[in-house]
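Comments concern the structure below.
With one protein chain held back, the other chains of the complex are shown just where they sit.
The block that comes next holds chain A.
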């Protein structure tokens, strides 16, 4: 991490990282997740597709000698695939010690959403894409959709992969 910049040093402190969210957008919706999961933001490198996986797992990328799987968040949310462009980003996050790249349309900014501005999502059935969302956060006049990163990789996926013939 960049230690020459003072602001980073402060952010490294766990307490001040609380309530900070990284915002990105897909189509015209704004999503956010807790910044403490984020390790790095990358321009989209070459992706090596892995045959036989779920479509939203796009494949793997090389990040300075480390091989990291990437997921297309758009496909994960059952939205239509859009070709990647120069603003397409990979957000490197770490979940349970495993790095994962999230492909998103556009990264916006880091905002502070204090706990009192977070409303937990009402449980409306078992809707497929709502399971990734745990609440909404009010920031000024806008509302960010808060993502539960852990849920992006739940058990269902492994089942999904197993269902593919030949595996």
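Here is the rule we go by: contacts are C-beta pairs under 8 Å (C-beta built on N, C-alpha and C of every residue); 3 or more make two chains touch, one makes a residue touch a chain; residues count from 1.
The rule we apply is simple: contacts and distances are computed from a predicted model.
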Suppose you had to identify the omitted chain by its UniProt name; would it be "Lactate utilization protein", "Sugar ABC transporter permease", "2-oxoglutarate synthase" or "Chemotaxis protein CheA"? "Chemotaxis protein CheA"
So one chain is hidden, and I want to know which residue out of A:23, A:38, A:68 or A:91 touches that hidden chain in the complete assembly. A:68
Interface with the undisplayed chain - residues on chain A: 45-46, 48-53, 57, 59-62, 64-69, 98-100, 153, 158, 161-162, 164-167
